[in-house]
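The other protein chains are all here in position, but one chain of the complex has been omitted.
Letters are used for the chains, namely A and B, taken in the order the chains are written, and counting of residues starts over at 1 for each.
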Amino acid sequence: MPVLSVRSLSIDYLTRRGPVHAVRDVSFELEKSETLAIIGESGSGKTTLAVGLIRLSPRGTKVTSGEILYTKDGVTNDIRKIDDDDLREYRWAECAMVFQAALNSFNPVITIWEQFLDTARAHGMHDRHRIRERAAELLDLVHLDARRVLPAFPHELSGGMKQRVLIALALMLEPQMVILDEPTTALDILTQRSIIDLLRQLRQRLGFSMIFISHDLSIAAELADRMITMYAGRVVEHAKVADMFYRPRHPYSVALLRAVPRVSGALGSVASIPGSPPDLIRLPKGCTYAPRCPYAIDACRDADPPLLAVDTPQHEAACIRWQHVAEVIGSNAEIPVAEKLA
Amino acid sequence: MTAVPVASKQVGVRWNPRRYFGGMWRHPVARAILKAALTIWVTTTVTFFLIRLMPGSPVELKIDELIQSSNGSISYEDARAIASSLFAIDLSAPLYEQYLSFMWSLLHLDVGKSFLSSGTSVTSIILAVLPWTLFSVGTGLLLSFVVGIGLGLLAAYRRNSLLDRVVSTGGSLVSSVPNYLIAIMLILFLGVQARLVNFTAMRGAYTSGMQPGLYPAFIGDVLFHAAMPITIYFLTQLGHWILSMRSATLSALEEDYVTAARARGLSDGRIRTAYVGRNAVLPLVTQLAISVGFIVGGAAIIEQIFAYQGVGLRLLDSVRQRDYPVIQGIVLLTTISVVVANLAADLLYSKLDPRIGRAGGAGG
Partner (left out) sequence: MSTAILARPTVAQRLASPLLGAVEFLRMLSRRPVGLAGFLGIVFFLLLAFVAPLFVPFQNDPSLLDIYLTPSLAHPLGTDFQGKDVLNQIVFGGRDILTVAIIAAFLSTLIAITFGSIAAVVGGRLDTIIVAITDITLTIPKLILLIAIAAILRPTSFVFLAVILALLQWSSLLRQVRAQVLSLKERDYVEAARSLDLGLFHIVFREILPTMRSYIAIHFILAMTEAMYAQIGIILLGLVPISGSNWGIMLYFAQGQGALFYRDSLWYILSPILAISLVQLSLATFASALEDIFNPRLRGS
């Protein structure tokens, strides 16, 4: 049984001009100890999706349809339907969501220790001694010195340190699932490296399932088992990481890969995607990517394509021309896509 | 390739006073104290010159008056000497010296003697009435702060609800009307028209004849007499606190750490107090001390209306009686109290907000 099964989830923002369809009919599954990467540009709906998974959507947001099925010890619940107390318990004890460290995730006027304490107390732990031990243990896991970090105030820590503390906090209650939103964005490159290594180590030691959301493909390559690309609120492709990088079948995934500069690539090999994402209030009738797609034909503008199974196993793409894309790339090749298209 | 010049090391660096004091300027605590001292100095100087240099200066008037009332039997020099001691300035000396000696006696808390009851020092007069004003103003302010913050927080959480609208509009309406008008209206409606409260009995700081002391009957009496001024200060300040707290809370609610706290499963109650509340209240605390200045100013009129013997009323009496040393003294001492209150607020704020004043440094 997958730990998390999202089925046809749709989320709207309510604005004066009309509802913004930020997340449209998204479905995916997360197995135990699996790492899933959700990749997309700004406005693709990925953060809205993540926040929706723990029902923390801001005011004016509405989940219009779908189910979020969470399974633990054989018992499955629809997160959309559980009551407030269970929801509070679910948050952090079952599913921990870590926001970007650069965003201020910490209360600036109380110490880190107090914030550990608050989190522990909110979930029924009241023994200060035990909490202290646990905190020290966790900080040790993320290679931080508890004696230095706990009495400090958030502004006294660097971005990288704060991100580690957040990760340590996330693991406090041994959740089955950890969601990380842009875990390495806004950090310098050396710190990014250390965070990625840390996440890999922790996952190996503790075995939790992980979803991380990013626009950065390289982190997906390093950590993910499976990958989803999102565009204009929809899942446009999902596949195993290797398949996504070497055998993409949706034009958007291809474009994303081409947009990443490669150290060994020729100078002309980088290409940005022309055009801009669609207006999510008034969506076009056909495929939302069609206006920017180099392979679009008339049939593409008739209807938004559903996810279609492609030639590799457990791989789906929302494109009616996926075979053409496969031909352009050359299926089953092992050379990275970007170099081939250069 | 150009050679990079090596900076020559200075042997025996001289102590640079500008750098030293400039550095001190950056330290928030020292800067606050310096500013306070400067303000006090400026006010005393201004008051001094106001009294002394105005055409038809009160000092000269006093000298004339003394001479006249003695039918010319006092010489000018003697009259001037008497005026000197009354004003705490030496009038025979050149202006510069007068100023210095004035400042000197000020440091000794000698601000001269009252014209009326000659021999009573202005300082003692003021000290007799200042506590009453501070008591009534302080209590009213504190009450309105506490209640206002609670209501503001509530209004922000229930944004746009009926409660929010009533509290916000009501608060701002009452705050816009001048406090003395509200005082008069209260007397009019409660006292005269409806005969609900007996205001004449409430005049004065306490019932005359009662021995001041810390026993319950006296304290009850004091509160009885102070009730009206306190109510007025409370009502007129309430709106400001409600609206400030409401907007500060709304800002705090939008902060990311609030969402992150909810993602961690923290209870709404805990978030409301330690996460939203504490961050929202912080800037309001400085405003608290600054408000003291405003209210002490308006207190004069309120005390007149209710015949409450505070410093404001004393000022007005002195004005009517042309008792200039007392006027001078009151202006100085109220300014000093306000400056000290502001200083306290600044220091308090730097204690409360961990982001200020600490040698905050991000470690690797």
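Rule of thumb we're sticking to: contacts are C-beta pairs under 8 Å (C-beta built on N, C-alpha and C of every residue); 3 or more make two chains touch, one makes a residue touch a chain.
A quick note: this is a predicted structure, and the numbers were derived from the prediction, not measured.
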Contact set (omitted chain vs shown chains) is B
Sole touch to the unshown chain from B:Met103, B:Leu127, B:Leu181 or B:Ile219: residue B:Leu181
Touch with the missing chain holds, among B:Leu38, B:Val146 or B:Ile219, for B:Leu38
Interface residues of chain B toward the undisplayed chain are 35, 38-39, 42-43, 47, 50-51, 54, 58, 159-160, 169, 172-173, 175-178, 180-181, 184-185, 187-188, 192-193, 293-294, 296-298, 300-301, 304-305, 312, 315-316, 319, 324, 327-328, 330-331, 334-335, 338-339, 342
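Throughout what follows, only the chains that are shown with their structure count from here on.
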For the pair chain A and chain B, the C-alpha centroid-to-centroid distance in angstrom is 55
Interface with chain A, chain B side, in the complex: residues 255-257, 259-267, 270, 274-275, 278-279, 282, 352-355, 358, 360-364
Listed in rising order, chain A residues that touch chain B in their complex are 51, 54, 56, 58, 88-93, 96-97, 99, 103-110, 118-119, 122-123, 148, 153, 155-161, 169
